[in-house]
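Here the structure comes first, spelled out in structure tokens, and everything after it is commentary.
Shown here: the complex without one of its protein chains, the others still in place.
Naming follows writing order (A, B and C), and every chain is counted from residue 1.
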Amino acid sequence: MSAGTTTSDAGPLAELTGDMPAEAEEPTRWAVLRRSGTFWSGTTIIGFWALAAIFGPRVVPWDPYATDLLHELAPPSAVHWFGTDQLGRDIFSRVIVGSRDILTIAPLATLLGTIVGTTLGLAGGYLGGLVDTLLGRIIEVLISLPLIIVALLALVALGLSSVTVVIVIGLVFAPLIARTVRAAVLGERALDYVAAAELRGESALAIMFIEIMPNVMGPILVETTVRLGYAIFTVASLSFLGFGIQPPSPDWGLAIAENYGVIAGGYWWTVAFDAAATASLVVGVNLFADGLHEALAA
Amino acid sequence: MNAALSIEGLEVAYRARGREQRVLGGVSFTIPPGGSYGLVGESGCGKSTLALAALGILPRAGRITAGNIRIAGEDLLALDAGALRRLRARQVSMVFQEPARALNPTLTIGRQMAETYEILGVPRAEGEAHAAAMLGRVHIAAASRVMASYPHQLSGGQQQRVLIAMALAKEPALLVLDEPTSGLDATVEAEVLDVIATLRRELGTALLLISHNLGVVERMCERVGVLYAGMLVEEGPTEALFADPRHPYTHGLLRCLPAAGRRKAQGRLETIPGFLPAPGRRITGCVFAKRCRLADARCHKEAPLARDVGEHGGGHFSLCHYAERVADLSRETSVEPSPASDSPAPAKTELEIENLSKTYVTGGAHVRALSGVSIVLGTGETLGLVGESGSGKTTLARLLLGLTAPDAGGSIRLDGTRLEGAASGRSQAARKALQIVFQNPDSALNRAHTVRYLISRALGRLGGFRGVRREQRLRELLAAVRLEPQYLDRRPRQLSGGLKQRVAIARAFAGEPRIVVCDEPTSALDVSVQAAILNLLAELQRERRTSYVFISHDLGVVRYLADRIAVLYLGRLMEFGPAERVFRGPHHPYTEALLSAVPALRAEHARIRLAGEIPSPVDPPSGCVFHTRCPRKLGRICEREEPPLERMADHAIRCHIPRAELPAA
Amino acid sequence: MRSGWGAWFARRISLSLLTLFLLSLVVFAGGQLLPGNVGRTILGPLADARAVAALNHQLGVDRPAIVQYLGWIGGLLHGNMGESLEFRSPVAPFIGAALVKSLKLAAVAFMIVVPLSIGGGVVAALKAGTAIDRTISLAGLSLTIIPEFVSSIVVILLFGIWLRILPISASWPEGAGPLDQLRHLIPPAIPLVVIQFGYIARMARAGTIEALEADYTRTAILKGLPRALVVQRHVLRNALLPTITVIATQTAYLVGGLVVVETLFRYQGIGSLILTAARGKDFPMLEGGILTVGAVYIGATLIADALAVLVNPRLAPEMTG
Partner (left out) sequence: PWSAPLVQAATGKPGTTIRVGTTVPAGAIDPVTVGDTGGLLMLQQVGEFLVFDQQDLRLAPMLATSWKPNQDGSVWTFTLRQGVKFHSGKTLTADDVVATIDRLADPKNASNALSVFKGVLSKGNTRKIDDHTVAFHLDAPNGNFPYHISSDNYNAIILPADYQGDFEKTWDGTGPFRIEKYTPKVGASFVPNPDWWGGRVLPARTEFSFYTDQQPQVLALQGGQIDIVSQIVVQGAQGLLGDPDISIIKIEAATHRQVHMRCDIPPFNDKRIRRAMALTLDRPAIVTGLFRGLSDLGNDSPFAPVYPSTNKSVAQRRENIAEAKALMAAVGSKGFSVTLTTEQYQEMPDYAVLIQNAAKEIGIEVRLKIEPQDAYYGSAVFGKSDWLDSPFGMTDYGHRGTPDVLLAAPLMSGGSWNAAHFRNPAYDKLVAEFVAAVDLSSQRAIAGKIETLLLEETPIIFAYFYDFLTATRKGVTGAEPTAIAQLFLQSASAG
């Protein structure tokens, strides 16, 4: 056989005939996700609340903000399905509409935290050396501060508004996400495709964001969804402590804070539905995260 | 007497992503007491699954769906938990592929060994004595020190020997070895295999040996089974099967190895086209039909039955309709001998490495990974870099590419111009000139990107191509590495190992490099794929006069490709010269040992055993670094004085022994 | 490796000190952002401005910020954590008392949750795929997401008010014995257990499943060891390492992050100490509290890492890195 000929039937092109490689046959992650009951239950719950947030104000039976001091603390009935609160507002309407603020703030905060955290994690993990040591220290500093305390301090310092809540939770989450991302990046950094990119003369930014980032999207995605659960939790806790969403928002955490004192008096409905709603949303997000996690691990 | 292991119609399925996938489809064979049986086949064909199933330790996802297994006469599937435990305690042992993972990292070796005796009711002190003795039998000298160590404190070879000692401690009727040496150096592998062979003979243990290395199987086993897609396609006495394969697949496997002494100039290597079918896929007809050059319509429709095809008796079975025609395959593509030049034609010097050293500092320790290495490489030549694990091959590659900065003092010249130490400091032209093909394509290809992106990006950055030009070059490059355009939109995980390595090669060639470093580019691949990749590399070199620095621990492969060979030991250049001269000798005693340790098929030469472990590069031996293991050590001079790298023409050797007395093949 | 320990500790400790120093800077800088001033906070909004100025002068907070910080850190180097501005007495006893309380609560919570969740996780792993596994996993998932303020209220109402079997305040009376203290600590520990259970159980389950499929476990099974021994000696040792680390990282939260639980159960732990110090602009108290939490967290991770190395010496080389 002479050099350069590739037509012999035992030649290299023949090596390509036959089956597709095994992997191409396997169900894709999306297919795994599609069959995941966990994922769909989560999506359904989140979807329900998202719809409630969008269309709630138009479909609820009462104006969620309308006070009626003559019918305060009325128990659940045909008129007020979930009863009324201390100002006589309809709890059912408030619970439905109450998903609004949390469903805006929590995802935005998580998104911010993810963006900042991913950037820090990529920088620390890829650049290494002094940058990493310094970032590592700062991350450890921030992590050793209990989350709720940082959030409280920052909110007191920066003033209360939903934007501040977003920024504060985002920044509190950033180091946690950065830590996860950094660990994943360290694994990737050792892989040869990074060396190959360096040998092409790619810039550090290109290597971080074009080469490495797509490969750590799995952990980032998982971390993000897990964080989203915590964000909901945290927003609710901050509202509960009076540092989050402002009255008269029908926000659930706020509602629980405003009313929990009266449950001992038997007015359980002022808190129960909001607590259940909070729990259901966090469960939803966690189920969603779990399903995603399974699919990514598959 | 009962067979040590008898398997009949074994079928195993894995549940993966919610589906059952059959990976073993009715395997039957028997190992007589004290017999030895080798199992070979491509990665993923079900070898490990078979071994695990045979011992009843399949992973959770796995399930035996049919068949039965008898160990020393007992029906494994019918035993209750207690009986199964007793059977395992006395009759069977297994050594896994990766010794580091088969030892519990949290317990000392002594403790783990003692368990074996504990369960047999041997008193503690006696058990320890037994364990120490057993370690002695697997050539571990400081038994008490090793027993007090944790697994991570031992080298891979030691770990594997410990596992073998542990496996043989209970003098089992059956020993299963799943690729017991594939993570080890050839020199260590040879020693481990020796130990196994000796002990097995002494204890009368039957052996099931799984290996993709046909040489190993040939050396160790009486019978061999060839597994393909969960089916035993051929089975027979080792001698007969290797000499006269009766299945096209076996035939292909044997022929795609670079046969001893074969060189790239002598033509292409044989390959097996296509891929292993995906597990769980229903196949009508012969499982191998799609890749078989003998296949006809019948093969695609009708599944062949196993039949005895042996001419010499002794049970030689083949699962092929046309077993008798397999022999014809050889004749079709016999080697066309072409004049092999003894030393490479004098070529222009492309790359000049002078006095290159590299010291890593980790945790206060100085690891001298490379020490004063000087090498030259001509245009269009291949430099083969060989040496045991840790000898500094990869370090040298990384220094060349600028991925690691060398110690001060040395220099790398490309075409006479000195290169900066770090790739980031080099000109784009210099970066373009030096590219690499990594060992593991999974690691080397960014799995997030498509083939199109992977290659285009390299074309853009290194070749400076844009737009239509780039698209055109992309097609050309694909054709050059024999990739069909249909793969452009796939991601690496949708490609087989061989295809991935082609993409990696295409990427390396995107900027028309002058030199490509290949760091063990085929060691992660099956032999059938390896041949195709070697062919490709050889062709690309012929077409483009690219120089290669080719790193491999497989001397067969190095011999096939290399024009010059550099032998490294503990970061020192021990020998450097034209390939044929290095192989033929006179050569360095270390080279001699490396050559003799290669378990080539039907090798005739006697093996040279290197005593002891590779010394630590943190604290290398005085004088000649090889003296601690050298079988031809002269005496005190070797311990005291580092021998110079003595040149004779273009062949340099670092040894105190006069050239005339040095060994030759 | 032995000599590595000294170097490892030295390195870790110096890094920890650096972290704590940075932490003190962050807190100090953050403290400057808090609105108002100490004098105003102590005297209230309606107090006369002259009195506020006089008080600020007395407390020395009218000095430049950097001077205050240097003064504070100088004192710290001499082992003096400073004086509380609000309480006008040394902060050390306040922090000491709060720390002891926080540690007690954390210890009780750990004592309940660690065996429970590790046991649960391991059992789930051993029975993976069965109804038991699914029950435990689902319970873990469901419990983890109940916000503390919800579970705390339920606990108070249920045990403290309706059933009256547990105290509703975590603060035990003067001179209470260990058992009585424990009784008071159980109610606030329950919400913490609820939150932590799922998290730790999940880690333990994952680790156990991984170890169960590991080659060394197969090696052990093939030795013919009884299953219980295989699990105990080979699986658990390896499986629980990541869990230890996770537990350690929870200490920062358990010791310093319990504002809600401490408020609801009237417990004077570090969390509420930090919060009141911040709101009162009581800088030495705030620094002291936060640094204490930081030190506890760093200490816990240090211990967890050292423990991990002890259990699995293979991790030792990483110590140098």
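List of remarks:
To be clear about the criterion, a contact is a pair of C-beta atoms (placed from the backbone, for glycine too) under 8 Å apart; a residue touches a chain by one contact, two chains touch by 3 or more.
All values reported here derive from a predicted model rather than from experimental measurement.
Within the full complex, the chain left out of the display is in contact with A, C.
From the set A:Ala31, A:Leu73 or A:Met217, the residue in touch with the chain omitted from the display is A:Leu73, counting the whole complex. Between the chain not shown and the residues C:Asn80, C:Ser142 or C:Ser169, the one that touches is C:Ser169. Residue-wise, the contact with the chain that is not shown comes from C:Arg88, picked out of C:Arg63, C:Arg88, C:Arg134 or C:Arg227. Within the full complex, the residue among A:Tyr126, A:Tyr260 or A:Phe273 touching the omitted chain is A:Tyr260. Subunit A meets the missing chain through residues 65-67, 69-70, 72-73, 86-88, 156, 159-160, 242-243, 246-248, 258, 260-267. Listed for subunit C, the residues touching the missing chain in the whole complex are 35-37, 39-52, 54-55, 58, 86-89, 94, 156-157, 160-161, 164, 167-169, 171, 174, 263-266, 268, 272-273, 276, 279-280.
In the analysis below, only the chains that are shown with their structure count from here on.
Distance between chain centres (mean CA atoms), subunit B to subunit C: 50 Å. A separation of 45 Å divides the Cα centre of subunit A from that of subunit B. If you check the complex, the residues on subunit B that touch subunit A are 16-19, 44, 267-268, 270-279, 281, 290-291, 293, 332-333, 336, 401-403, 423-424, 428, 431, 434-436, 438-440, 443-449, 457-458, 461-462, 482-484, 490, 493-496, 498-499, 507, 532, 535-536, 539, 542-543. Taken in their complex, subunit C has these residues touching subunit A: 15, 18-19, 22-23, 26, 30, 33-35, 141-142, 144-150, 153, 157, 161, 249, 252-253, 256-260, 271, 274-275, 278-279, 290, 293-294, 297-298. Only residues 1, 4, 7, 128-129, 212-216, 218-227, 233-234, 237-238, 311-314, 316-317, 320-321 of subunit C touch subunit B when the two sit together in their complex.
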